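The complex appears here minus one protein chain, its other protein chains still in place.
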Amino acid sequence: MIIAQQKPIKEIATMVGDCKRVALIGCAGCVTVCLSGGEKETEIMASALRIMRRLEGNPLETVTFTATRQCDPEYVDALEGLVKDVDAIISLACGVGVQYLAERFDKWVVPALNTDFIGGSTVHGIWEEKCGLCGACILHKTGGICPVIRCSKSILNGPCGGSQYGKCEISKDVDCAWQLIYDRMKKLGKIDRLLEIQPPKDWSTSRDGGPRRAVREDVMIG
Amino acid sequence: MSYLSKLHRIFESGQFAVTAEIGPPKHASAHGIRHHAHMLVNHVDATNITDCQTAIVRLSSIAAGVHILDCGIEPIVQMTCRDRNRIAMQSDLMGAYSLGMRNVLCLSGDHQKFGNHPMSKNVYDIDSLQLVQMVRRMRDEKKFLSGEAIKEHEPRFYIGAVANPFADPFEFRVDRLEKKVEAGAEFIQTQCIFDMERFERFMEMVRSRGIDQRVRILAGITPLKGWRAAKYLQTGVSGMLVPDSLVERLKKAEDQKREGIEVAIEQIKYIKENVKGVHGVHIMAIAWEEVVPEIVERTGLYPRPRFEDRDTAS
Partner (left out) sequence: MTCSGNIDHRVILNAFEEGADGVLVAGCLEGDCHFLKGNFRARKRVSAVKKLLDEIGLGGNRLEMYNLSSAQGGRFAEISNEMTARIRELGPNPLNNAGCHCGCHCGCMKEGGSE
(Lines give C-alpha, C1' and ligand atoms only; values in the text may rest on other atoms or scores of the structure.)
Protein backbone atom coordinates (compact mmCIF):
# COMPACT_ATOMS: atom_id res chain seq x y z
CA MET A 1 0.00 0.00 0.00
CA ILE A 2 0.96 3.62 -0.20
CA ILE A 3 2.57 4.75 3.04
CA ALA A 4 2.25 8.39 3.98
CA GLN A 5 2.95 10.29 7.18
CA GLN A 6 1.50 13.48 8.57
CA LYS A 7 3.29 16.75 8.15
CA PRO A 8 3.90 18.65 11.39
CA ILE A 9 0.70 20.34 12.57
CA LYS A 10 2.35 23.76 12.49
CA GLU A 11 3.17 23.35 8.81
CA ILE A 12 -0.42 22.42 8.03
CA ALA A 13 -1.75 25.32 10.07
CA THR A 14 0.48 27.72 8.13
CA MET A 15 -0.91 26.41 4.84
CA VAL A 16 -4.43 27.46 5.86
CA GLY A 17 -3.40 30.44 7.95
CA ASP A 18 -5.55 32.88 6.01
CA CYS A 19 -8.64 30.67 5.88
CA LYS A 20 -11.73 30.96 8.02
CA ARG A 21 -13.42 27.70 7.08
CA VAL A 22 -11.74 24.53 5.89
CA ALA A 23 -12.75 21.01 5.00
CA LEU A 24 -10.55 18.16 6.19
CA ILE A 25 -11.07 15.18 3.95
CA GLY A 26 -9.69 11.85 5.08
CA CYS A 27 -9.36 8.71 3.02
CA ALA A 28 -10.50 5.21 3.90
CA GLY A 29 -7.88 3.66 1.66
CA CYS A 30 -4.16 3.19 2.25
CA VAL A 31 -3.76 6.07 4.69
CA THR A 32 -6.33 4.54 6.99
CA VAL A 33 -4.30 1.34 7.09
CA CYS A 34 -1.06 3.15 7.79
CA LEU A 35 -2.81 5.29 10.39
CA SER A 36 -2.07 8.71 9.00
CA GLY A 37 -5.20 9.95 7.22
CA GLY A 38 -8.19 7.92 8.25
CA GLU A 39 -11.33 9.04 10.04
CA LYS A 40 -9.70 9.15 13.46
CA GLU A 41 -6.64 11.04 12.29
CA THR A 42 -8.84 13.50 10.39
CA GLU A 43 -10.93 14.30 13.44
CA ILE A 44 -7.87 14.64 15.67
CA MET A 45 -6.29 17.05 13.19
CA ALA A 46 -9.48 19.12 12.94
CA SER A 47 -9.66 19.37 16.72
CA ALA A 48 -6.00 20.31 17.00
CA LEU A 49 -6.30 23.02 14.33
CA ARG A 50 -9.40 24.47 15.97
CA ILE A 51 -7.67 24.68 19.34
CA MET A 52 -4.54 26.17 17.79
CA ARG A 53 -6.46 28.86 15.97
CA ARG A 54 -8.61 29.76 19.00
CA LEU A 55 -5.44 30.28 21.00
CA GLU A 56 -4.30 32.68 18.28
CA GLY A 57 -7.58 34.55 18.51
CA ASN A 58 -8.30 33.68 14.88
CA PRO A 59 -10.86 30.88 15.03
CA LEU A 60 -11.14 28.27 12.32
CA GLU A 61 -14.32 26.48 11.32
CA THR A 62 -13.85 22.91 10.23
CA VAL A 63 -15.85 20.35 8.32
CA THR A 64 -14.61 16.78 8.36
CA PHE A 65 -15.41 13.81 6.19
CA THR A 66 -13.66 10.59 5.26
CA ALA A 67 -14.03 9.58 1.63
CA THR A 68 -14.01 5.95 0.60
CA ARG A 69 -11.05 6.84 -1.60
CA GLN A 70 -9.80 10.05 -3.10
CA CYS A 71 -8.36 8.40 -6.19
CA ASP A 72 -11.59 7.60 -8.01
CA PRO A 73 -13.66 10.38 -9.66
CA GLU A 74 -17.03 9.12 -8.38
CA TYR A 75 -15.96 9.26 -4.72
CA VAL A 76 -14.50 12.71 -5.25
CA ASP A 77 -17.66 13.96 -7.02
CA ALA A 78 -19.66 13.01 -3.96
CA LEU A 79 -17.78 15.62 -1.90
CA GLU A 80 -19.14 18.53 -3.90
CA GLY A 81 -21.75 19.68 -1.42
CA LEU A 82 -19.42 19.37 1.48
CA VAL A 83 -16.69 21.60 0.11
CA LYS A 84 -18.89 24.25 -1.44
CA ASP A 85 -18.49 26.92 1.23
CA VAL A 86 -14.95 26.37 2.41
CA ASP A 87 -11.89 28.54 1.81
CA ALA A 88 -9.59 25.57 1.49
CA ILE A 89 -9.52 21.80 1.54
CA ILE A 90 -6.99 19.89 3.60
CA SER A 91 -6.59 16.47 2.08
CA LEU A 92 -5.34 13.68 4.32
CA ALA A 93 -4.96 11.37 1.37
CA CYS A 94 -1.75 10.47 -0.39
CA GLY A 95 -0.43 12.76 -3.11
CA VAL A 96 -2.84 11.17 -5.57
CA GLY A 97 -5.93 12.15 -3.60
CA VAL A 98 -4.71 15.70 -3.12
CA GLN A 99 -4.39 16.07 -6.88
CA TYR A 100 -7.81 14.61 -7.58
CA LEU A 101 -9.44 17.06 -5.18
CA ALA A 102 -7.48 19.97 -6.59
CA GLU A 103 -8.50 19.09 -10.13
CA ARG A 104 -12.15 18.49 -9.37
CA PHE A 105 -12.87 21.50 -7.18
CA ASP A 106 -11.93 25.10 -7.78
CA LYS A 107 -10.64 25.34 -4.28
CA TRP A 108 -7.27 25.74 -2.66
CA VAL A 109 -6.24 22.18 -1.77
CA VAL A 110 -3.33 21.45 0.55
CA PRO A 111 -1.68 18.16 1.53
CA ALA A 112 -1.66 17.17 5.19
CA LEU A 113 0.59 14.24 4.48
CA ASN A 114 3.94 13.53 2.92
CA THR A 115 3.54 10.53 0.65
CA ASP A 116 6.60 8.44 1.34
CA PHE A 117 6.73 5.06 -0.36
CA ILE A 118 4.93 1.88 -1.19
CA GLY A 119 5.41 -0.90 1.24
CA GLY A 120 3.74 -2.91 3.94
CA SER A 121 3.60 -3.33 7.67
CA THR A 122 6.18 -5.45 9.49
CA VAL A 123 4.81 -5.19 13.01
CA HIS A 124 1.85 -3.04 14.04
CA GLY A 125 3.10 0.52 13.85
CA ILE A 126 6.07 0.00 11.54
CA TRP A 127 5.89 0.16 7.76
CA GLU A 128 8.78 -0.40 5.39
CA GLU A 129 9.47 0.36 1.77
CA LYS A 130 9.37 -2.74 -0.38
CA CYS A 131 8.72 -1.97 -4.04
CA GLY A 132 10.66 0.22 -6.44
CA LEU A 133 7.79 0.90 -8.84
CA CYS A 134 10.09 0.13 -11.73
CA GLY A 135 7.42 -1.20 -14.06
CA ALA A 136 9.51 -4.25 -15.00
CA CYS A 137 9.42 -6.59 -12.05
CA ILE A 138 12.41 -8.88 -11.52
CA LEU A 139 11.47 -10.38 -8.18
CA HIS A 140 11.62 -13.85 -9.70
CA LYS A 141 15.35 -13.35 -10.16
CA THR A 142 16.11 -12.31 -6.63
CA GLY A 143 14.15 -14.67 -4.46
CA GLY A 144 11.35 -12.19 -3.95
CA ILE A 145 13.45 -9.30 -2.64
CA CYS A 146 13.45 -6.10 -4.64
CA PRO A 147 17.00 -4.92 -5.43
CA VAL A 148 15.75 -1.73 -7.07
CA ILE A 149 14.44 -0.19 -3.90
CA ARG A 150 15.78 -2.26 -1.03
CA CYS A 151 19.33 -1.88 -2.23
CA SER A 152 20.31 1.75 -1.65
CA LYS A 153 22.24 1.72 -4.91
CA SER A 154 19.73 -0.29 -6.96
CA ILE A 155 22.48 -2.76 -7.74
CA LEU A 156 21.39 -5.73 -9.82
CA ASN A 157 24.61 -7.68 -9.36
CA GLY A 158 25.17 -7.21 -5.70
CA PRO A 159 26.30 -6.85 -3.02
CA CYS A 160 28.63 -3.87 -3.11
CA GLY A 161 31.73 -3.60 -0.98
CA GLY A 162 29.97 -1.74 1.77
CA SER A 163 27.79 -4.61 2.90
CA GLN A 164 28.84 -5.78 6.33
CA TYR A 165 27.18 -7.97 8.95
CA GLY A 166 24.07 -8.03 6.84
CA LYS A 167 23.62 -4.28 6.93
CA CYS A 168 23.73 -1.60 4.28
CA GLU A 169 26.57 0.90 4.48
CA ILE A 170 24.13 3.77 4.86
CA SER A 171 22.76 2.68 8.21
CA LYS A 172 22.86 -0.11 10.74
CA ASP A 173 19.06 -0.06 10.65
CA VAL A 174 18.91 -0.96 6.99
CA ASP A 175 19.35 -4.57 5.96
CA CYS A 176 21.57 -5.20 2.98
CA ALA A 177 19.11 -6.38 0.35
CA TRP A 178 21.78 -8.47 -1.30
CA GLN A 179 22.60 -10.28 1.90
CA LEU A 180 18.89 -11.06 2.14
CA ILE A 181 18.80 -12.15 -1.50
CA TYR A 182 21.88 -14.32 -1.03
CA ASP A 183 20.43 -15.98 2.07
CA ARG A 184 17.07 -16.58 0.42
CA MET A 185 18.53 -17.99 -2.80
CA LYS A 186 20.86 -20.21 -0.81
CA LYS A 187 17.89 -21.54 1.16
CA LEU A 188 16.04 -22.22 -2.06
CA GLY A 189 19.07 -23.90 -3.60
CA LYS A 190 19.28 -21.35 -6.41
CA ILE A 191 22.60 -19.62 -5.76
CA ASP A 192 23.80 -20.43 -9.27
CA ARG A 193 21.25 -17.95 -10.59
CA LEU A 194 23.11 -15.17 -8.83
CA LEU A 195 26.18 -15.99 -10.88
CA GLU A 196 24.44 -14.80 -14.03
CA ILE A 197 25.28 -11.24 -14.91
CA GLN A 198 22.12 -9.14 -14.89
CA PRO A 199 22.17 -6.65 -17.76
CA PRO A 200 21.51 -2.93 -17.29
CA LYS A 201 17.93 -2.15 -16.37
CA ASP A 202 15.51 -0.59 -18.78
CA TRP A 203 14.47 2.38 -16.69
CA SER A 204 12.07 3.69 -19.32
CA THR A 205 9.23 1.75 -17.69
CA SER A 206 10.00 3.50 -14.40
CA ARG A 207 9.49 7.17 -13.51
CA ASP A 208 12.51 7.93 -15.66
CA GLY A 209 10.46 7.36 -18.78
CA GLY A 210 7.96 10.05 -17.85
CA PRO A 211 4.46 9.90 -16.26
CA ARG A 212 2.93 6.50 -16.77
CA ARG A 213 -0.44 5.10 -17.63
CA ALA A 214 -2.10 1.72 -17.42
CA VAL A 215 -5.02 0.75 -19.67
CA ARG A 216 -7.53 -2.06 -19.75
CA GLU A 217 -9.36 -1.62 -23.02
CA ASP A 218 -11.66 -4.53 -22.39
CA VAL A 219 -13.39 -2.73 -19.54
CA MET A 220 -13.80 0.53 -21.41
CA ILE A 221 -17.33 0.36 -22.75
CA GLY A 222 -17.51 3.83 -24.26
CA MET B 1 52.65 -6.64 -29.30
CA SER B 2 50.50 -3.70 -28.44
CA TYR B 3 49.54 -2.97 -24.88
CA LEU B 4 46.48 -1.11 -23.72
CA SER B 5 48.49 0.83 -21.14
CA LYS B 6 51.77 0.88 -19.27
CA LEU B 7 50.10 -0.91 -16.36
CA HIS B 8 48.95 -3.62 -18.74
CA ARG B 9 52.48 -3.95 -20.01
CA ILE B 10 53.97 -4.23 -16.53
CA PHE B 11 51.61 -7.09 -15.73
CA GLU B 12 52.28 -8.81 -19.02
CA SER B 13 56.00 -8.65 -18.40
CA GLY B 14 55.46 -10.66 -15.23
CA GLN B 15 56.58 -7.94 -12.87
CA PHE B 16 55.05 -7.08 -9.51
CA ALA B 17 53.12 -3.87 -10.17
CA VAL B 18 52.88 -0.83 -7.93
CA THR B 19 49.98 1.60 -8.07
CA ALA B 20 49.12 4.43 -5.73
CA GLU B 21 46.28 6.86 -5.26
CA ILE B 22 45.78 10.60 -5.46
CA GLY B 23 42.70 12.30 -4.09
CA PRO B 24 41.83 15.50 -5.98
CA PRO B 25 41.20 18.69 -4.03
CA LYS B 26 37.99 20.42 -3.03
CA HIS B 27 38.81 23.35 -5.27
CA ALA B 28 39.65 24.17 -8.85
CA SER B 29 43.43 24.26 -8.83
CA ALA B 30 45.60 21.34 -9.92
CA HIS B 31 48.60 22.58 -8.01
CA GLY B 32 48.34 20.00 -5.23
CA ILE B 33 47.66 17.17 -7.67
CA ARG B 34 50.79 17.99 -9.63
CA HIS B 35 52.79 18.28 -6.45
CA HIS B 36 51.73 14.78 -5.39
CA ALA B 37 52.32 13.45 -8.88
CA HIS B 38 55.91 14.72 -8.84
CA MET B 39 56.36 13.00 -5.49
CA LEU B 40 55.25 9.65 -6.87
CA VAL B 41 56.42 9.70 -10.46
CA ASN B 42 59.43 7.41 -10.07
CA HIS B 43 57.91 5.07 -7.55
CA VAL B 44 54.70 3.88 -9.18
CA ASP B 45 53.58 2.32 -12.44
CA ALA B 46 50.24 4.09 -12.46
CA THR B 47 48.10 6.11 -10.08
CA ASN B 48 44.38 6.08 -9.35
CA ILE B 49 42.58 9.35 -9.16
CA THR B 50 39.49 8.97 -7.01
CA ASP B 51 36.02 10.00 -8.23
CA CYS B 52 34.39 12.12 -5.53
CA GLN B 53 35.37 9.62 -2.88
CA THR B 54 32.90 9.27 -0.01
CA ALA B 55 30.54 11.35 -2.15
CA ILE B 56 32.41 14.55 -1.38
CA VAL B 57 32.62 16.98 -4.27
CA ARG B 58 36.16 17.12 -5.58
CA LEU B 59 37.88 18.08 -8.78
CA SER B 60 36.95 15.44 -11.35
CA SER B 61 38.94 12.26 -11.81
CA ILE B 62 39.33 12.67 -15.55
CA ALA B 63 40.51 16.27 -15.32
CA ALA B 64 42.96 15.33 -12.57
CA GLY B 65 44.13 12.49 -14.77
CA VAL B 66 45.09 14.93 -17.49
CA HIS B 67 47.21 16.83 -14.97
CA ILE B 68 49.08 13.84 -13.67
CA LEU B 69 49.66 12.52 -17.18
CA ASP B 70 51.29 15.82 -17.87
CA CYS B 71 53.57 15.17 -14.90
CA GLY B 72 54.66 11.84 -16.33
CA ILE B 73 52.48 9.39 -14.41
CA GLU B 74 50.00 7.05 -16.04
CA PRO B 75 46.54 7.70 -14.59
CA ILE B 76 43.91 5.15 -13.61
CA VAL B 77 40.63 7.01 -13.94
CA GLN B 78 38.03 5.99 -11.39
CA MET B 79 34.40 6.00 -12.39
CA THR B 80 31.59 5.40 -9.91
CA CYS B 81 28.00 4.56 -10.73
CA ARG B 82 26.61 7.04 -8.27
CA ASP B 83 26.69 10.29 -10.24
CA ARG B 84 26.45 9.46 -13.91
CA ASN B 85 23.97 7.64 -16.10
CA ARG B 86 25.04 5.45 -19.03
CA ILE B 87 24.90 8.41 -21.40
CA ALA B 88 27.28 10.54 -19.34
CA MET B 89 29.53 7.56 -18.64
CA GLN B 90 30.07 6.64 -22.26
CA SER B 91 30.57 10.28 -23.12
CA ASP B 92 33.12 10.74 -20.33
CA LEU B 93 34.91 7.54 -21.26
CA MET B 94 35.39 8.71 -24.81
CA GLY B 95 36.50 12.10 -23.59
CA ALA B 96 38.94 10.54 -21.14
CA TYR B 97 40.43 8.35 -23.82
CA SER B 98 40.82 11.29 -26.18
CA LEU B 99 42.76 13.06 -23.43
CA GLY B 100 45.20 10.17 -23.09
CA MET B 101 43.69 8.11 -20.28
CA ARG B 102 44.23 4.39 -20.73
CA ASN B 103 43.10 2.72 -17.51
CA VAL B 104 39.69 2.86 -15.91
CA LEU B 105 38.57 1.47 -12.57
CA CYS B 106 34.84 0.71 -12.32
CA LEU B 107 33.15 0.89 -8.97
CA SER B 108 29.72 1.38 -7.37
CA GLY B 109 30.69 4.42 -5.36
CA ASP B 110 29.92 5.39 -1.79
CA HIS B 111 26.32 6.39 -1.20
CA GLN B 112 25.82 10.15 -1.18
CA LYS B 113 24.64 9.96 2.41
CA PHE B 114 28.30 9.97 3.45
CA GLY B 115 29.22 13.02 1.52
CA ASN B 116 28.78 16.74 1.68
CA HIS B 117 25.70 16.75 -0.54
CA PRO B 118 23.41 14.14 0.98
CA MET B 119 20.34 15.81 -0.51
CA SER B 120 21.35 15.08 -4.06
CA LYS B 121 19.58 12.63 -6.32
CA ASN B 122 21.65 9.55 -6.86
CA VAL B 123 21.90 8.02 -10.29
CA TYR B 124 23.00 4.36 -10.12
CA ASP B 125 21.68 3.81 -13.63
CA ILE B 126 23.96 0.79 -14.05
CA ASP B 127 26.01 -1.07 -11.48
CA SER B 128 29.76 -1.66 -11.42
CA LEU B 129 29.51 -5.02 -13.15
CA GLN B 130 27.42 -3.61 -15.95
CA LEU B 131 29.90 -0.75 -16.24
CA VAL B 132 32.80 -3.19 -16.66
CA GLN B 133 30.80 -5.00 -19.31
CA MET B 134 29.99 -1.75 -21.06
CA VAL B 135 33.61 -0.55 -21.18
CA ARG B 136 34.69 -3.94 -22.48
CA ARG B 137 32.03 -3.91 -25.15
CA MET B 138 33.00 -0.45 -26.33
CA ARG B 139 36.54 -1.72 -26.82
CA ASP B 140 36.16 -5.26 -28.10
CA GLU B 141 32.85 -5.08 -29.94
CA LYS B 142 33.08 -1.42 -30.84
CA LYS B 143 29.54 -0.93 -29.60
CA PHE B 144 27.74 1.53 -27.39
CA LEU B 145 25.60 0.04 -24.65
CA SER B 146 22.57 0.52 -26.87
CA GLY B 147 24.09 -1.80 -29.46
CA GLU B 148 24.80 0.96 -31.93
CA ALA B 149 28.20 0.69 -33.57
CA ILE B 150 31.10 2.98 -32.69
CA LYS B 151 32.23 3.52 -36.23
CA GLU B 152 35.81 4.51 -35.50
CA HIS B 153 38.25 5.36 -32.72
CA GLU B 154 36.60 3.27 -30.05
CA PRO B 155 37.98 3.85 -26.55
CA ARG B 156 40.37 1.03 -25.70
CA PHE B 157 40.77 0.99 -21.95
CA TYR B 158 42.55 -1.45 -19.71
CA ILE B 159 39.68 -2.31 -17.40
CA GLY B 160 39.81 -2.55 -13.65
CA ALA B 161 37.35 -3.31 -10.88
CA VAL B 162 37.49 -3.66 -7.12
CA ALA B 163 37.09 -6.54 -4.71
CA ASN B 164 36.43 -6.42 -1.00
CA PRO B 165 37.39 -9.61 0.81
CA PHE B 166 36.31 -8.01 4.09
CA ALA B 167 32.68 -7.33 3.29
CA ASP B 168 29.85 -9.81 3.60
CA PRO B 169 28.69 -12.36 2.68
CA PHE B 170 32.26 -13.65 2.63
CA GLU B 171 31.50 -16.81 0.69
CA PHE B 172 29.91 -14.83 -2.08
CA ARG B 173 32.77 -12.34 -2.46
CA VAL B 174 34.81 -14.65 -4.65
CA ASP B 175 31.70 -15.42 -6.73
CA ARG B 176 31.22 -11.73 -7.30
CA LEU B 177 34.88 -11.33 -8.24
CA GLU B 178 34.46 -14.10 -10.75
CA LYS B 179 31.39 -12.37 -12.13
CA LYS B 180 33.45 -9.22 -12.63
CA VAL B 181 36.08 -11.21 -14.49
CA GLU B 182 33.34 -12.75 -16.64
CA ALA B 183 32.05 -9.27 -17.33
CA GLY B 184 35.49 -8.28 -18.59
CA ALA B 185 37.56 -6.97 -15.70
CA GLU B 186 41.29 -7.30 -16.37
CA PHE B 187 42.79 -6.02 -13.15
CA ILE B 188 41.45 -5.86 -9.62
CA GLN B 189 42.35 -3.63 -6.69
CA THR B 190 41.28 -4.87 -3.29
CA GLN B 191 40.01 -2.88 -0.32
CA CYS B 192 42.83 -2.14 2.11
CA ILE B 193 44.07 -5.17 3.96
CA PHE B 194 44.44 -5.19 7.72
CA ASP B 195 43.02 -8.62 8.44
CA MET B 196 45.70 -10.68 6.73
CA GLU B 197 44.18 -13.99 7.73
CA ARG B 198 40.92 -13.18 6.01
CA PHE B 199 42.76 -11.96 2.93
CA GLU B 200 44.67 -15.24 2.78
CA ARG B 201 41.46 -17.23 3.00
CA PHE B 202 40.02 -15.10 0.22
CA MET B 203 43.06 -15.67 -1.98
CA GLU B 204 42.89 -19.40 -1.35
CA MET B 205 39.38 -19.44 -2.75
CA VAL B 206 40.53 -17.25 -5.65
CA ARG B 207 43.35 -19.62 -6.51
CA SER B 208 41.21 -22.73 -6.23
CA ARG B 209 38.93 -21.33 -8.92
CA GLY B 210 41.80 -20.23 -11.12
CA ILE B 211 40.71 -16.61 -10.95
CA ASP B 212 44.29 -15.44 -10.39
CA GLN B 213 45.12 -16.86 -13.82
CA ARG B 214 42.42 -14.78 -15.45
CA VAL B 215 42.79 -11.42 -13.80
CA ARG B 216 45.62 -9.37 -12.24
CA ILE B 217 45.15 -8.72 -8.57
CA LEU B 218 46.64 -5.77 -6.68
CA ALA B 219 46.57 -6.01 -2.90
CA GLY B 220 45.34 -2.81 -1.29
CA ILE B 221 47.59 -1.46 1.46
CA THR B 222 47.04 1.69 3.51
CA PRO B 223 49.68 3.02 5.91
CA LEU B 224 47.95 4.17 9.09
CA LYS B 225 48.92 7.43 10.74
CA GLY B 226 48.10 6.20 14.22
CA TRP B 227 45.72 4.25 16.39
CA ARG B 228 42.95 6.83 15.93
CA ALA B 229 43.04 6.37 12.17
CA ALA B 230 42.90 2.61 12.69
CA LYS B 231 40.00 2.96 15.10
CA TYR B 232 38.10 5.18 12.69
CA LEU B 233 38.44 2.68 9.88
CA GLN B 234 37.48 -0.13 12.21
CA THR B 235 34.27 1.41 13.45
CA GLY B 236 33.31 4.12 11.01
CA VAL B 237 33.68 2.56 7.60
CA SER B 238 31.37 -0.15 6.38
CA GLY B 239 33.17 -3.07 4.78
CA MET B 240 36.47 -2.66 6.61
CA LEU B 241 38.02 -5.08 9.04
CA VAL B 242 40.76 -3.86 11.35
CA PRO B 243 41.97 -6.25 14.05
CA ASP B 244 42.15 -4.90 17.61
CA SER B 245 45.74 -6.14 17.77
CA LEU B 246 46.70 -3.62 15.11
CA VAL B 247 45.01 -0.76 16.94
CA GLU B 248 46.84 -1.80 20.11
CA ARG B 249 50.17 -2.07 18.36
CA LEU B 250 49.88 1.49 17.05
CA LYS B 251 48.69 2.79 20.41
CA LYS B 252 51.72 1.36 22.17
CA ALA B 253 54.21 2.69 19.65
CA GLU B 254 56.45 5.58 20.53
CA ASP B 255 56.17 7.09 17.08
CA GLN B 256 52.81 6.01 15.74
CA LYS B 257 53.35 7.32 12.22
CA ARG B 258 56.64 5.48 11.97
CA GLU B 259 54.96 2.34 13.25
CA GLY B 260 52.19 2.73 10.69
CA ILE B 261 54.74 2.84 7.90
CA GLU B 262 56.52 -0.21 9.30
CA VAL B 263 53.23 -2.12 9.40
CA ALA B 264 52.54 -1.31 5.75
CA ILE B 265 56.03 -2.43 4.74
CA GLU B 266 55.64 -5.67 6.70
CA GLN B 267 52.28 -6.34 5.05
CA ILE B 268 53.65 -5.85 1.54
CA LYS B 269 56.68 -8.01 2.19
CA TYR B 270 54.48 -10.71 3.67
CA ILE B 271 52.14 -10.72 0.70
CA LYS B 272 54.97 -10.80 -1.81
CA GLU B 273 56.54 -13.77 -0.11
CA ASN B 274 53.59 -15.77 1.12
CA VAL B 275 50.39 -15.01 -0.73
CA LYS B 276 50.33 -16.53 -4.18
CA GLY B 277 48.15 -15.11 -6.88
CA VAL B 278 48.82 -11.47 -6.07
CA HIS B 279 50.31 -9.54 -8.96
CA GLY B 280 51.00 -6.22 -7.37
CA VAL B 281 50.28 -3.76 -4.63
CA HIS B 282 47.97 -0.73 -4.56
CA ILE B 283 49.17 1.75 -1.96
CA MET B 284 46.36 4.02 -0.78
CA ALA B 285 48.05 6.79 1.19
CA ILE B 286 45.58 9.59 0.71
CA ALA B 287 46.75 12.77 2.42
CA TRP B 288 50.04 11.02 3.15
CA GLU B 289 51.41 10.55 -0.35
CA GLU B 290 54.91 11.47 0.86
CA VAL B 291 55.42 8.10 2.52
CA VAL B 292 54.84 6.10 -0.65
CA PRO B 293 58.42 6.42 -1.96
CA GLU B 294 59.87 5.02 1.27
CA ILE B 295 57.41 2.13 1.29
CA VAL B 296 58.19 1.28 -2.33
CA GLU B 297 61.92 1.45 -1.74
CA ARG B 298 61.98 -0.56 1.46
CA THR B 299 59.84 -3.34 0.04
CA GLY B 300 62.32 -3.91 -2.77
CA LEU B 301 60.04 -2.49 -5.42
CA TYR B 302 62.33 0.31 -6.50
CA PRO B 303 63.27 1.22 -9.20
CA ARG B 304 60.14 0.80 -11.26
CA PRO B 305 60.58 -0.69 -14.73
CA ARG B 306 60.92 1.70 -17.62
CA PHE B 307 60.03 0.97 -21.21
CA GLU B 308 62.00 2.94 -23.74
CA ASP B 309 60.07 1.86 -26.79
CA ARG B 310 56.65 3.19 -27.60
CA ASP B 311 54.67 0.00 -27.56
CA THR B 312 51.93 1.40 -25.41
CA ALA B 313 48.85 2.57 -27.30
CA SER B 314 48.54 6.30 -27.56
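Should a chain be cited, it is by its letter among A and B, assigned in written order, with residues numbered from 1 in that chain.
Note that a contact is a pair of C-beta atoms (placed from the backbone, for glycine too) under 8 Å apart; a residue touches a chain by one contact, two chains touch by 3 or more.
Since we're looking at a predicted model, the values are computed, not measured.
Chemist: Out of all the chains shown, which come into contact with the hidden one?
Modeler: Listed by label, the shown chains it touches are A.
Chemist: Tell me which of A:Glu61, A:Asp116 or A:Asp175 is the one touching the absent chain.
Modeler: A:Glu61
Chemist: Looking at A:Met1, A:Ile44, A:Val63 or A:Ile118, which makes contact with the chain not pictured?
Modeler: Counting the whole complex, the residue in contact with the absent chain is A:Ile44.
Chemist: Decide which residue listed in A:Val33, A:Met52 or A:Leu82 touches the omitted chain of the complex.
Modeler: Reading the full complex, the residue touching the unseen chain is A:Met52.
Chemist: Of the residues in subunit A, which ones touch the absent chain?
Modeler: That gives, for subunit A, the contact residues 8-10, 40, 43-44, 47-52, 54-57, 59, 61.
By definition in this document, only the chains that are shown with their structure count from here on.
Chemist: Give every residue of subunit B touching subunit A within the complex, in rising order.
Modeler: Residues of subunit B touching subunit A: 81-82, 86, 107-111, 113-114, 122, 124-130, 133-134, 145, 162-164, 166-169, 172, 175-176, 178-179, 182-183, 191, 238-240.
Chemist: Over in the complex, which subunit A residues touch subunit B? Could you list them?
Modeler: Going by the criterion above, the answer is residues 152-171, 176, 179, 182-183, 191, 194-195, 197-201, 203.
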